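Of the protein chains in this complex, one is absent; all others appear in place.
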Amino acid sequence: MAVVGRAALVLALLTTLFGIGASLYGARRGRREWVEVGRRSVYALVAILTVGIAILEVAFISNDFAYNTVANNSSLTTPLVYRAAAMWGSQEGSLLLWVWLLSIWSSLAVFLTRNRLKEVVPYAVAVLLGFGTFFTSLLVFFATPFGQTSPAPQNGVGLDPLLRNPAMIIHPPMLYSGYTFFAIPFAFAVGALITRRVDAEWIQVARRFALASWLFLGVGVLLGARWAYYEIGWGGYWGWDPVENAALMPWLISTAFLHSIMIQEKRGMLKIWNASLVLGASTLAIFGTFLVRSGVLQSIHAFGASTLGVPFVLLIATMVAGSIYLVVSRRDVLRSEHQLDSLFSREAAFMLNNIVLVGLCFVIFWGTVFPLISQAFTGTTASVGPPWFDRYTVPLALVLVLLSGIGPVIPWRRATLANARRNFALPVAASVAMLIAAYTVVPISSSVPTVILFCAVAFVFASVGQEFWRGWRVRRAMSGDSPPLALISMVRRNQRRYGGYIVHLGIATLFLGVAASATFQHTHYVNLDRGQSDTVGGFTFTNEGPTAAIVDDPSGTGALLTLGAVVRVSRDGRRVTTLRPTAEYFADASGAEGPVGSLIGGDAVSELALDSTWRRDISAAINAVPLQASLQGEINYANKLVTPKLLAQQPTLPYILLAIVARNYLRHPPPAPLKLASSPLVMWLWLGALIVLFGGLIAIWPPPGAVRRRVRARYLARVAQDLGRA
Amino acid sequence: MNSSRKRHVRLVVSLTLAVALASGLVYTSFSAADPALTPTQLLARAQPGVTYQLTGTVVAGSVRHRADGVLDFSLSDRAGGGRSVPVSYTGAVPDPFRVGRELIVTVNKSGNSFVAQPNSMITKCPSKYVAAPNPKST
Partner (left out) sequence: MTEVLGVLVIAALLAFVVWFVGSPLRHPTTTVERESDAQRALEAAKDAKYAEIRDTELDYRTGKLSEEDFRAIDRQLRAEAVEILRALDELR
């Protein structure tokens, strides 16, 4: 069946090449049927790649260790759901997932534009299939998922325990969907520039695809942040890791595009800028893929050094060169129709928003590739850490949040003093009120950036609230609807506007959580004996005693031994919660740690115990590696007890001895190495993310009128066709 | 000033501002960065008082958890061979820490060995391209 998989990949490669030729031929010669052939190639690609991915998934689920990738990433003891997810835990498997998702989203785009942009679509299809060619070539020539070894090993290495987390099931597919979706605006921008059709129709299509990719990528990044928050060694929800940054950069540029495209729509300005943003965002998405897979930079996520670096560099260089050529050679179509009327206008605010976003992207880009730059210029690789990133991104983020409050209430073209008073009075009052609160009631005055952010958030909430209130009142006056109905119909009639406002609310909420939790968190690393306590951020953590479970696998990850502690948290003498952090230990297949030691000599994973409320997160985690080290004496003793003769008589002897070690841990526990933390307002971060998602969905949802119109148009077409035939 | 001139002025001003800020950024990044060295490089050029980012692989047999909570270990080059660097580390040990794994730690030179800054260890997801140990049946 591996042969079928390999053949499927070759067939996919050939289909993409054929489709590119058919599309371009059909476009140049005006032959509709060849353009249709090109479109069908995209659909066929989905079918072919689904066959390939199905074969690989079946191999994983059925533990077919003849496949190298199954043997390297899964094992008999890896739970079923993680066996299925292990398919994308490797370079080659994740590439297959990537190109499969690329084909699916490309098909969706091709389907949605089957009756529109007829001049542009053939070129867009050719570009999409071009990406398909690139990635299937990687799979066919560089990193095949279907390599096999004979004779097949009896067991695999197992999925890295750090990845045995529900997030592994959704974060990569969501993130890859975001990344691959960026190919679509790129393809349509290239097609539009080639055919010089940069008009209202293109704007409509480009904006929707850009919004969809923005939404997917944003969700993917936030899922990653949430996963990182739960994994101890990853230091919280954001660490300015190169891979995290790589996904953020295209998202920032995409955000800029979603704003400045409105200016192009209304006033025919910024056409060159917008084209560059679209092309740039997608190039950054591919660049991000390159960073993760090439091993060029040190990262927690690294797939390791690989041979894929060079092909990616070539692809990126082609995209950059092609984009520059297209924009320069088509600059006559991209000329601005109007100019900026005033620096105090929504246009100006959007431009400033764009500058800030591009600036943020530049800072992050520079910091991320700095090791490569310093290597090139000074011969030594040097890297900048989170403090450097924070220093430059925090002020920019503050400006951004403030702008997200100014944008909704500032008029187009020209703001006068009169309407400024009307529109800004409430938001300014809200931020002043917050300022006063910050120095009296809310304990944040020790950090000036946090105070500024809180005031900016108050500004945003007030301005968006004001917009909703006024719009709702207008709607009620104009339609006489009941209050709730008026609200719904108001949003339905202006989904982009109000969806966008909700996204702003979400962003402000998110930053509220980020500012509070980053500035005012307390973390202690302590060793606590049974009965000992430590106070962190006003909370008292007490180690009440050990826990142990063997072969019980309480979290469904396949761990053999789970050790933990019961930590009671109280404040001012009253019990707040009880936390049960655990450390899970996995077997080491190589046997290097001795018969008993190997049962837990593989990877260790510590499971965070978290108590979340709207006011704060309290957490406790066990430092798995030092805890295991404290058991080493007993393990060494147990190892010596297992002689080959005894083992032959009683094969389960190591397990029995391990159980005794666990029992001794319960009776005489060593001091528990704990990481204790309290962090305010973290839940607001996740709430903000959900609000952003909600607003994005509202903005992208098809508006009510469109469906009816399309249906009626189809009937008209049928009538015309019938008449034509008769 | 007519509007076309105004536009040009605005463009020039904003571009100048952008270049100035970017230069400031670039300049500070060089002084804010810690050199990232392999063990061989570190042994060759480390100076006391300078902070380095050391990247290497944990050497077998070098790991000692001391009673006072300090973790001693040695790092060698990823490619193998070369000399190894002894490091004394305090603080949280990330879960993937293991003999043969690659990690990054921020260190300062202290006498002949190196002291790590607390909680500065970062481990990487184990490379999938290391030859998998021959799995015996379990």
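Chains here go by letter, A and B, matching the order in which they are written, and residues are numbered from 1 within each.
The rule is simple: a contact is a pair of C-beta atoms (placed from the backbone, for glycine too) under 8 Å apart; a residue touches a chain by one contact, two chains touch by 3 or more.
Because the structure is predicted, anything quoted here is derived from the model rather than measured.
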Omitted chain - touching chains that are shown: A
Sole contact to the chain not displayed, among A:Ser137, A:Gln204 or A:Ser630: A:Gln204
Residue, one of A:Ala109, A:Met174, A:Met319 or A:Val409, that touches the chain absent here: A:Val409
Option touching the unshown chain, where A:Arg226, A:Arg422, A:Arg530 or A:Arg580 are the choices: A:Arg422
Residues of subunit A (touch criterion as defined above) contacting the omitted chain: 1, 3-4, 7-8, 11, 15, 18-19, 32-34, 36-37, 40-41, 43-44, 47-48, 51, 116-119, 197, 199-201, 203-204, 265-266, 409-414, 416, 418-419, 422-423, 467, 470-471, 474, 493-494, 497, 713, 716-717, 720-721, 724
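Throughout what follows, only the chains that are shown with their structure count from here on.
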Computed distance of Cα centres, subunit B from subunit A, in Å: 24
Residues of subunit B touching subunit A in the complex: 3, 7, 10, 14, 18, 21-22, 25-26, 28-30, 32-37, 53, 55, 65, 69, 71, 91-98, 104, 118-119, 122-130, 132-138
Subunit B-facing residues of subunit A, complex: 71-73, 75-77, 89-91, 153-157, 160-162, 232-233, 298-306, 339-340, 355, 359, 362-363, 366-367, 370-371, 374, 378, 380-385, 387-388, 392, 525, 527, 587, 589-592, 603-606, 623-626, 629-630, 632, 673, 675
